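Showing subunit A:
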Amino acid sequence: GNSSESEGTQEEVTSEASELSGQVIVDGSGTVYPLMANIAENYMTNVQPGVSVQVGRAGSSAGFKKFIPGELDFADASRAIKDEEKAQLEEKGMKLGENVLEFKLALDGLTMVINKENTWAKEMTKDEIVKMYLSGSYNAEDVVKWSDIRADWPAEEIKFYGPNENHGTFEFFFEKILDEQDMVKTANLQQEYSTLVDLVSNDKNAIAFFGYGYYASNQDKLQAVHVDFGNGPVEPTLETIGEDLPYAGFTRPVFTYLNADYAKERPQVLDYAKFVVSKDGAAKLAGDNGFAPLPDSVYAEYQAQLEKLSQ
Partner candidate 1 sequence: MGSMPNVREMIQLNISKNKNTSDKIMPKFLFVTASISILTTVGIILTLVIDAAKFFSSVPLAEVFSTNLSPLGANPSFGILPLINGTIFTTLIAMLVAIPFGLSSAIYLSQFASESKRKILKPMMEVLAGIPTIVYGFFAYSFVTPLLMKIIPSLEAKNVISPGIVMGIMIIPLVASLSEDAMNAVPESMKEGALGLGSTRLEVAFKVVIPAAISGIMASFVLGISRAIGETMIVAIASGSSKAFTFDITRSMQTMTAYIVEFTSGDAGSGTVGYYSLYAVGLLLFLFTLIMNLLAQYISKKYREEY
Partner candidate 2 sequence: MTENVKLSSEVVYDVKDLNLWYGKDQALRNINMQILKNRVTAIIGPSGCGKSTFIKTLNRMIENIPVVRTTGEINYHGTDIFDKSVRLEELRTRVGMVFQKPNPFPKSIYENVLYGPKIHGIKDKKILSEILETSLKAAALWDEVKDRLDDNAYGLSGGQQQRLCIARCLAVQPDVILMDEPTSALDPIATSKIEDLIETLKNQYSIVIVTHSMQQAARISDKTAFFLMGEMIEYDDTNIIFTSPRDKRTEDYVTGRFG
């Protein structure tokens, strides 16, 4: 959908309580999608039934590709906007912090998932994970066996999976964890998270990475690797994910980017943005979707930024 420009004629900018209508178009991260969809539904059922919020989940990069030319009101992302994307925005005369606002929504724990029948790799060190995913660590063909990692593990080939390059999750993993070194050539990268869940839950030798939320919904099919960041293995849970918590090594914020120009033009966009960062929005719903909420102060800061827009 891209008809955001065509909307916004029928606004009656009066008080807060007024009935709003029109569209809000959100696309981007698949990781953020469940949370954003939940927020959107809450907004439409409890706050503004007249507004239609559409949520897509093309992937973080794909979201920016639509956001930059102005097709979206919000772009969700499971990684921060990249410099080149900022540059593209600036070509269009939009500056981050002015025309585009960045909001952290919640915290996600990148989760390494393995098959339920996998009895050996339940705990791994971060270094082991990095090494196994790096191209050429073990051999040029990148055919890696579990026994390559630890001798007492089975001599069976590891099946590497992950989301494809559309996804912020991939980029987070590639940039922040692998430090931009080449990933194993045998990795099977998929567009849909559903595909990854199916693949891993049916293959004893599979390993994949994605956001905690997708793991949380599928705990009956998958198990999460407890990662040792140096202080003993840590299981990703809502209690361990956080910037100062044990799973901090794989914790990352997830974002949504608001087109502030649209928010100024169209009250429903602004109103929705306010809801997203309100105490009834991300803060309250994060946990339901497998995210750890941010400190209240962060959301309060965003509220303040949005208040400024409405003046």
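How these were chosen: all candidates are chains of the complex that A comes from, given by their letters.
Here, a residue touches a chain if its C-beta (ideal position, glycine included) is under 8 Å from a C-beta of that chain, and two chains touch if they have at least 3 such contacts; residues count from 1.
Bear in mind that the values here come from a model prediction, so they are computed numbers and not experimental data.
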Single touching candidate for subunit A, where 1 or 2 all sit in one complex: 1
Residue numbers on subunit A that touch candidate 1, as the complex places them: 58-59, 61-62, 65-66, 68-69, 71, 159, 164-166, 186, 188-192, 195, 198-199, 201-203
